[in-house]
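Of the protein chains in this complex, all but one are displayed in their positions.
Per-chain numbering from 1; labels A, B, C, D and E assigned in written order.
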Amino acid sequence: MPERITALDLEPAELSDGTRAYFAKCEEKLGLVPNVLKAYAFDEKKLRAFTDMYNDLMLGESGLSKLEREMIAVAVSSINHCYYCLTAHGAAVRQLSGDPALGEMMVMNWRAAELSGKQRAMLEFAVKLTEQPDKMVEADRTTLRDAGFSDRDVWDIASTAAFFNMSNRLAAAIDMRPNPEYHAMAR
Amino acid sequence: MPERITALDLEPAELSDGTRAYFAKCEEKLGLVPNVLKAYAFDEKKLRAFTDMYNDLMLGESGLSKLEREMIAVAVSSINHCYYCLTAHGAAVRQLSGDPALGEMMVMNWRAAELSGKQRAMLEFAVKLTEQPDKMVEADRTTLRDAGFSDRDVWDIASTAAFFNMSNRLAAAIDMRPNPEYHAMAR
Amino acid sequence: MPERITALDLEPAELSDGTRAYFAKCEEKLGLVPNVLKAYAFDEKKLRAFTDMYNDLMLGESGLSKLEREMIAVAVSSINHCYYCLTAHGAAVRQLSGDPALGEMMVMNWRAAELSGKQRAMLEFAVKLTEQPDKMVEADRTTLRDAGFSDRDVWDIASTAAFFNMSNRLAAAIDMRPNPEYHAMAR
Amino acid sequence: MPERITALDLEPAELSDGTRAYFAKCEEKLGLVPNVLKAYAFDEKKLRAFTDMYNDLMLGESGLSKLEREMIAVAVSSINHCYYCLTAHGAAVRQLSGDPALGEMMVMNWRAAELSGKQRAMLEFAVKLTEQPDKMVEADRTTLRDAGFSDRDVWDIASTAAFFNMSNRLAAAIDMRPNPEYHAMAR
Amino acid sequence: MPERITALDLEPAELSDGTRAYFAKCEEKLGLVPNVLKAYAFDEKKLRAFTDMYNDLMLGESGLSKLEREMIAVAVSSINHCYYCLTAHGAAVRQLSGDPALGEMMVMNWRAAELSGKQRAMLEFAVKLTEQPDKMVEADRTTLRDAGFSDRDVWDIASTAAFFNMSNRLAAAIDMRPNPEYHAMAR
Partner (left out) sequence: MPERITALDLEPAELSDGTRAYFAKCEEKLGLVPNVLKAYAFDEKKLRAFTDMYNDLMLGESGLSKLEREMIAVAVSSINHCYYCLTAHGAAVRQLSGDPALGEMMVMNWRAAELSGKQRAMLEFAVKLTEQPDKMVEADRTTLRDAGFSDRDVWDIASTAAFFNMSNRLAAAIDMRPNPEYHAMAR
């Protein structure tokens, strides 16, 4: 019997050929189908909207490296104590950086990591946006620009941090469980 | 000279015919193109991912009425003090309910509204998910089920509340400005 | 049957001629008797103490304009999510400024408004005093003085912010309901 | 040279005969003129509005004993860490109760005191109103009524707690200093 | 019948000669055996571990004076609202400083005290460490060094603040009651 993926009992949808192919590709490239995709699969429209946004954000063109985007994901998820995202994206930081300790630091407290001033500014912005979105002001954007980020980069930092504030909350609300394989990856 | 829509200086993209048509439809149906769409229009891929998710969530099939989804949107945005979303979705609550005071209550303090126990449970869940995502437990889902919500409804409450925790933060991070027309709508 | 004004069932007092005259004057000048006055009217001594303090603070001599005092009232009430005060004083900001959007910004998030540095300093002080009264230090007063405020202005900013921290709490504690007329005023 | 009473440099007003008489009465009855009165004395209108409200609230007719009102004052001031009010009203609790330890508990942590369930409910209400005014709901009033309080008592608890949320903030904003005599009183 | 010292009903241990002698010495030097020692006395190993750490920290060699260490103890305990520690260490501040008002300020709000910039930096560090341990960064240590503290002093400030974050919590968890004698000491 497969382990449950969320706390909700949702009617599974018949998967379309497109989704099947997408899942097969995940299996091939990642060695697993991330549980978040299976959680969304009860409704293919929701699944597609989620993956379109996620893939653009985390894998698309950006002035931020993929590792930097994953660092934002994990630093935000650490504040929100999201078990799913810390597990899955903590593994991604370990993998992309080749530095297991860096992944742990992002999960536990990113301030423990030795980062460039630019990356530190990036994470400070993501943290403030997570904790005190009502207090964001022009000075926060100026700090990013002064650290060397373009306005497009500011958008990417903001939308990545914002996305995980969504994702963390959906996962928390439905008790989404990460694939157990993540725990041992890239240690 | 058009008023600025965000604090970021992003290269505007050439709009595709599809986007042009979509904006024309907005103009026709709503009397305006919501600024959030214009803000995203520097990159059509991002725009489409956002509108796909948004339209499914707020306009698609659901056990929650459109008004209830807008109520969640505004109650969440009130916690996060998001000027953009409170303006745009406060107007939506006023319009959909035909009750201007209800829109104001959602913006100011939803606890002031006389709601059914079921709607109150819905908003309590959305608020806890916004303020303390790390503290969500099975008892929170049970409370929703006891109030009469299905597991699919729980998903919809959770994903709507989660979405506005994203949207509020993107808007805050880039100082997104609502269309001024919203202020006078449905007063 | 008149709508209830608070959640408390208090014996109404026989109104004195003075109070009757005062209410008639309100009706004449404002088009309504603010519900807060009716709420206090069960005890004329309390009513008079309240109005004496309120009128001196909001209408008396001050280096702050009446609009500025109303801005403080609304910014403080926004933090405390006071439905009564946001409704009544949000209307006052719209009226005094002739700028409906400014009223909305004060209600939703004053940081969205384009204010002078001096007014921004004034509201920052009021916000800190509301959120972290235990952390006020000389540097906070110095910031106000450097922004151009006199020591008497500091008193007025402080006592206005302090007053609404009282008023917000009384309204919240007894579920005080604003006059419905406020919603449509000066839109 | 007299010790300064606040951090503000305000033009002292010529005291009227009425105020002089009032201060003389304080001196006679309390052995001192409370510094809060001297702080307000730069403007007799403000002074009178303050004392009218204060005297009605703390000394007027009420279902709450004077000691209970002082307990609320100190419990609220403890949350706000108000040096002035904790000093002056801590002394009042010691005096009125004849129990120095009770005064200390109110200052430090009222939960350490052995109180009746009714008084505990009273202070819990005052604390919630202080910390989370936005979260007050009918259930909070019901708890007070169930503990034996009338609706008028609810008003008195609410307005006392609200008043000290004002007073604490004015004192904090201007660094108001308590009369040194309070420290040794009723130890 | 002796007053209870904690809310727990723990089997009292037979006191060893060493502990008896230690308690006699306390009685002789302090005029009382601090209740915290009696609370730990159900297990001599725990008692000794506690007193060894405490005595080294508060009475051992340090660049901080004993008064400064007590000031940290009380400022931390004020944040945590620890009745036991505020009572016992508030008395210590009054005694060591010979300034009753200083003890009261530490209990109520240390920011009210007129301290040197160096002592202010010391307490700011202790407060941040108490309230936001996750946010400590190199800049916080630099501020202490710039204020004139050595690295060893930083250790002592940190470990004293940390110790009372432990002690406050044990006392709160078991409702530890201070010896009543403290209240009247050094007033």
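Rule of thumb we're sticking to: a residue touches a chain if its C-beta (ideal position, glycine included) is under 8 Å from a C-beta of that chain, and two chains touch if they have at least 3 such contacts.
Everything quoted here is computed from the prediction, not taken from an experiment.
Looking at the complex as a whole, the chain kept out of the display touches A, B, D, E. Contact with the chain that does not appear here is found for just one residue of A:Leu10, A:Leu47, A:Leu64 or A:Leu86, A:Leu86.
For subunit A, the list of residues touching the undisplayed chain reads 78, 81-83, 86-87, 100-101, 104-105, 107-109, 112, 175, 177, 180, 183-184, 187. In the full complex, subunit D contacts the hidden chain through residues 109, 111. Within the entire complex, the positions of subunit B that touch the omitted partner chain are 134-137.
Here is the rule we use: only the chains that are shown with their structure count from here on.
Chain centres computed from CA atoms place B at the largest separation from subunit E. Inter-chain centre distance (subunit B to subunit D, centres taken as mean C-alpha positions): 43 Å. Counting partner chains per residue, subunit B has residues 81-82, 109, 175 touching two or more of them.
Taken as a contact graph, the chains fit none of the simple arrangements: neither line, ring, star nor complete graph.
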